[in-house]
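What follows is a single structure, and I will ask about it in a moment.
Of the protein chains in this complex, all but one are displayed in their positions.
Labels run A, B, C, D and E following the written order; every chain starts at residue 1.
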Amino acid sequence: MEPKKIVELVKDDQVEGFFSIRHKEIREYVRGRYVSLELGDSSGRIGAVMWEPDQFALDDLEAGMVVKARGVVGEYRDRAQLTVSRIRLAREDEYRLEDIMPHSPQTDEVRKTRLLALRDQIQDANIRKLTDRFFDDQPWLEGFLNAAAGKLWHHATIGGLSEHSANVTELALRVAQGYDFLNRDYLIFGGLFHDAGKMATYHTRTVIDFTDEGRLIDHICLVDDWVCQRARSIDGFPDKLLIALRHLILSHHGEREFGAPVVPQIPEAFILYYCDEIDSKMGAIDRIRSRQNGRGWSEYVNMLNRFLYFGEGPSEDSPQ
Amino acid sequence: MEPKKIVELVKDDQVEGFFSIRHKEIREYVRGRYVSLELGDSSGRIGAVMWEPDQFALDDLEAGMVVKARGVVGEYRDRAQLTVSRIRLAREDEYRLEDIMPHSPQTDEVRKTRLLALRDQIQDANIRKLTDRFFDDQPWLEGFLNAAAGKLWHHATIGGLSEHSANVTELALRVAQGYDFLNRDYLIFGGLFHDAGKMATYHTRTVIDFTDEGRLIDHICLVDDWVCQRARSIDGFPDKLLIALRHLILSHHGEREFGAPVVPQIPEAFILYYCDEIDSKMGAIDRIRSRQNGRGWSEYVNMLNRFLYFGEGPSEDSPQ
Amino acid sequence: MEPKKIVELVKDDQVEGFFSIRHKEIREYVRGRYVSLELGDSSGRIGAVMWEPDQFALDDLEAGMVVKARGVVGEYRDRAQLTVSRIRLAREDEYRLEDIMPHSPQTDEVRKTRLLALRDQIQDANIRKLTDRFFDDQPWLEGFLNAAAGKLWHHATIGGLSEHSANVTELALRVAQGYDFLNRDYLIFGGLFHDAGKMATYHTRTVIDFTDEGRLIDHICLVDDWVCQRARSIDGFPDKLLIALRHLILSHHGEREFGAPVVPQIPEAFILYYCDEIDSKMGAIDRIRSRQNGRGWSEYVNMLNRFLYFGEGPSEDSPQ
Amino acid sequence: MEPKKIVELVKDDQVEGFFSIRHKEIREYVRGRYVSLELGDSSGRIGAVMWEPDQFALDDLEAGMVVKARGVVGEYRDRAQLTVSRIRLAREDEYRLEDIMPHSPQTDEVRKTRLLALRDQIQDANIRKLTDRFFDDQPWLEGFLNAAAGKLWHHATIGGLSEHSANVTELALRVAQGYDFLNRDYLIFGGLFHDAGKMATYHTRTVIDFTDEGRLIDHICLVDDWVCQRARSIDGFPDKLLIALRHLILSHHGEREFGAPVVPQIPEAFILYYCDEIDSKMGAIDRIRSRQNGRGWSEYVNMLNRFLYFGEGPSEDSPQ
Amino acid sequence: MEPKKIVELVKDDQVEGFFSIRHKEIREYVRGRYVSLELGDSSGRIGAVMWEPDQFALDDLEAGMVVKARGVVGEYRDRAQLTVSRIRLAREDEYRLEDIMPHSPQTDEVRKTRLLALRDQIQDANIRKLTDRFFDDQPWLEGFLNAAAGKLWHHATIGGLSEHSANVTELALRVAQGYDFLNRDYLIFGGLFHDAGKMATYHTRTVIDFTDEGRLIDHICLVDDWVCQRARSIDGFPDKLLIALRHLILSHHGEREFGAPVVPQIPEAFILYYCDEIDSKMGAIDRIRSRQNGRGWSEYVNMLNRFLYFGEGPSEDSPQ
Partner (left out) sequence: MEPKKIVELVKDDQVEGFFSIRHKEIREYVRGRYVSLELGDSSGRIGAVMWEPDQFALDDLEAGMVVKARGVVGEYRDRAQLTVSRIRLAREDEYRLEDIMPHSPQTDEVRKTRLLALRDQIQDANIRKLTDRFFDDQPWLEGFLNAAAGKLWHHATIGGLSEHSANVTELALRVAQGYDFLNRDYLIFGGLFHDAGKMATYHTRTVIDFTDEGRLIDHICLVDDWVCQRARSIDGFPDKLLIALRHLILSHHGEREFGAPVVPQIPEAFILYYCDEIDSKMGAIDRIRSRQNGRGWSEYVNMLNRFLYFGEGPSEDSPQ
């Protein structure tokens, strides 16, 4: 029988499984020192405490490690908490990374198919060539398919970046059905690559965290450089086109105070900004909604400065 | 032969036609007083000057009147300007209002059909009944079909309000294709009625201007009241549903500083806000784009604090 | 002998009394689980802890209940804290709600008399009729007299809403003595009803918390609807007057970023905004001042982003 | 017969009178140069134009002068405009300054009586002494009684500063009737002196304009220095009291972005801030209201970012 | 005799010289059409008017042209204005560009020497190599030496960009004398190249105006791309170093709302931001100061939302 995932744990469950270490702290109480942890797996995260830590737990354990832990589920501040009795480093052959890290609900294959289908809709030969310079680069594509779109807020999963990129592009094309003056190739290119710099913004092996260049340069200018570099490798790539494509990416945060070096000045850049906003917000809202089983009021959402409400909703007619 | 519309006038054209008076001022120069005007018709507006005004022009002429004017087209600050030689009040049987006021590019019939088709997609019996309380009220529907969505910025035409409302609703349904947890009935109701209060916000007979309640109450609370009033006329209309529908309308400006008495707290309210933003912005951008023949840089757009760029675009090498 | 109120408790007091449960949490420590509580009565709130909770405390106890609790007063982070030894649900006939919930220092009778006296100063027959539509509605009036004006910040007591409403109205009339062009009937109506929607914004039985419509519609649009509904029930109520009265209520938060759907545009609306500001701020400041015994520096006040100072003041040399 | 004031002029009036020069510009048109002026008297201001200026008008005339001018009233952009035929410098014995500059509707005597009556209500001996240090200083008092509270927005008249100061103080005392914990002496001192620095902020001889110290130091720190200086001249003036009085003055703009070096931290400082706000706003609104004869919509008010509405009001059916 | 420069012109001067056309408008007045112009030369700009324009002036003249014009100096709104009697296109061999466009007070040679001296202080071999990749590229260096740092505000002259870049770098080194932990090579590189993208942001032939990429990409991302491109051409250029150098450039606007894609996160980036601020502000202030002859109050400076004051200063009693 498959062991339970973190999200399925309930009080008094006996647990033995593999987890990533997301945070570790040593604290002191009246009887001495204990270890406070945050553990993660592909389904979520859980607080943990080890009251009588051994030398390994005190000295060697650190964030980013994958461990095998045993314990029992209790409760702290109304949330499940694991009281750990034993913990050790896991060997790489004992666990599968996809059990340790949250991953997109869509397989690599599904996401790749969506991306390629969008690529195939590009009409302009130069934009198509430039797109291929990325998609035909296998290591790049693999990196893109494995990247996350964020640390916590939305699509913060392995594969989340490519899922979000496909979502935004498809959404932009649906929006464009109402406005015939929009250049669909611009929307596809912008949708596919606007956030691609996040590949280099985060480490995403066992936990998601910022790289140096993620903080010092950020995803917008990271991908801007890649686009310039590859466009230059294409003979006769038109200057004016490169300017337009760079503009789409550079302006996609919409306002300077959100980190856009330039604001949208062409119609397609406005659409890209709104579609990115919509898919990010819906991704985050859906994540919060799932924790609520799709109904009632959420806890206070700091990123939005408000509570969210999901009505008496779909679960309403379930027997209670 | 049909007389030329304002938008078609070029230098040295002899003009005789019907116009609304949008602004009037009396000014003095070295030889005495002259009258400065802004004239409008269904295609746009033009500055005008009457160097030797008669008593009617000086004393009786005022904004909102429809006049018959004769003159010749000159230029001032690089824009066409009409030098008026004769002007008099028009009789109501001399002109058609649709020639005087800008109107939606879609006919009443087309817009009505779009609205009813959207109405027919509503699944929930109560939302459908409430919608019918509006749409089955002929004077209301006629008012809605004739209203403008603004004074200048977007859909500022007779019929512009219903065109924009249908646009937003259809757009919201297209967006919702990517997010299956969204309640489509909420989106349809919100899309159709979010701006309906603008019917009472503007006078739209010969020029578009604010009513007293338009300024003192504004469109959001105007339609909120109508929704409450009609929902109460339906036996057993659920309280919780009315709260949700009011919330959709009250929150559709998205942020308090944009005039929303409450911020979006249900997923559909976020979508409605974004779709209203997109269609308003695209409406305004398309209007600016048309003045540019779809290419090059616009003049500075105050409402956006930037210039807009339409590329070297499709019209460049097309024969004209 | 009457048992001590929360505000009177000092270290080492033995306590046995009735309290509302404001928050409850189950936490874990080295010896197992304990229950952390916030208890309230009419005088204030106190943190509490039950180190060896029974089944009732662990499983059934929840926010909003009224309980009978026994314990001893200790200290935590320099504040009094109750260590609870026994706790059980209270029967409705054991306690009086006025002992459980904070209430206005003025009796219902006093507040009602103030409101009616203000009502009697109204000159305009229509405004008087509309006011009577509310005040002659006994359940409405009772609800109004029992409502709170907030959760925590100012007048957060049973009766606080009507106390604040009378304060603001009387204050507005005093301010108006200096400005003879102000319409006093507008000030009375606006003062009495500006916050009345708070009746439906909060539950106020044993604790004060938001209702669904409180969050999704908020008090401004709630009362706006009631005003419209009742004005329509009066034959020949003038349209222009209804617009002005709605404007007073809708604009009383003064600025859009404070949640006003429209900003003040008539002189009386400015006065109403300032008087609401003054009485809210003075209500909150007086509450903080009381905790300081009227002197010295307060703790940091988050809502104001500053410390408050009450001088070396009157209480310094008074015998204690 | 007394000559007409500017505010009474109508088209075609023949004018001969004394005016201050508020602005002067030389412009060029097809026939050569002309002089464009803004003239003022105690009732208001009027634009003026001199088509065939003499040497004096071209070379010597400048802002701040008082002139005798002759001309006829015309119209420009819907406002009255004076076409000047003759203009010369006025001799000091030809005119009374009170005819040239706008002045408070209350006489010096009335304002002085109000100020002294307020002073007499002060209970605290030290605050009284400090107040007397100002009021017993005849040149200071005379300067205070002759000063303006601003250039244009509110109480921008000779005597306007003392009128506003008396208003704010009396208002603060009326507000304080509802809050018994407020120190009335603080309110009186703060009300009387909060804006007194404006005496040195503006020149107010023939036009109102900034002094160097008005711009470089501003009225708040100007009066703060005077208070320190005079308090030190009083034996045994308590340090703590001086701190409180300085705080009242320094914080009366309420927020740092409005120029307050510190924000209000004592209850009386909040009241002073609100009362200053109310009287300034009412002063400005009443000025605008008068231009409207007390009804209808104002022109757009830039300082408030809105239009103001004065209803169909009392003046509508009154005979005029 | 050398003809007078614009800045030297006084009323009644007879003028014949070469100018760039900065703006052109056709306007209409009672006698027909006239042409309104803004002319520029190396010393400044002047308004001009041609009352009886010929066909060339009406139809062919446009912004960016260099013309030969004859006329006489008058005055309009207190500023000198040229009344043009004859105007024609200039031949390229008739004028020197340095007479037409404002240029840096320092010669190319001086600026180049300053830049190279700064370059020579670089210690790190890689940073030196990268700097040489720019400075050894003759066309690039020439472009850099000829570019402007802005359209109007500061260093808006031919050569202004390199002058400002040298200023900022030297200033940063002087600042760094007080903080020994700062990396001087970072400061030199950042100072020399932070604004270099402005070479491609403006056209600077006969007038300074934005290029397409200037608006759509802006100078920060333009130079970021050049740095990446050239660093990649250097064998073994360290990744970490490239990240740091890009960070210096990308963050030099200091805050996101000023257009920085990332905020300063290393100490040198803060210094660079402040030094750029100081030299820009001093450049603009000195320009305004010169128009004032170094004393008195300036006109209102929109970019700073204030007036500037230069005291009664050194020039007051000096003979002129």
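Structure notes:
Note that in this section contacts are C-beta pairs under 8 Å (C-beta built on N, C-alpha and C of every residue); 3 or more make two chains touch, one makes a residue touch a chain.
All values derive from a computational prediction rather than experimental measurement.
Under the touch definition stated at the start, the shown chains contacted by the missing one in the entire complex are A, C, D, E. Summary of contacts with the chain left out: across D:221, D:234 or D:288, the touching residue is D:221. Within the complete assembly, residues 29, 31, 34, 49, 51, 74-78, 81, 83, 297, 307, 309 of subunit C touch the chain that is not shown.
Residue positions on subunit D in contact with the hidden chain: 212-213, 215-218, 220-221, 224-225, 228-229, 232, 240, 243-244, 246-247, 250, 256-262, 265-266, in rising order.
Mapped onto subunit A, contacts with the missing chain fall at residues 25-28, 30, 33, 212, 215-216.
Everything that follows uses one rule, which is that only the chains that are shown with their structure count from here on.
Looking at subunit D and subunit E, the chains that touch each of them are B. Steps from subunit A to subunit E, minimised over paths through touching chains, total 1.
Least step count on the touch graph, subunit B to subunit E: 1. Equivalent interface to D-E within the set A-E, A-B or B-E: B-E (over half of contact pairs identical by residue number). Per-chain Cα centroids separate subunit C from subunit D by 41 Å.
With touch defined as above, residues shared between interfaces to two or more other chains in subunit C number as follows: 212, 215-216, 240, 244, 265-266. Contact between chains, using the touch rule, shows up for A-B, A-C, A-E, B-C, B-D, B-E, C-D, D-E.
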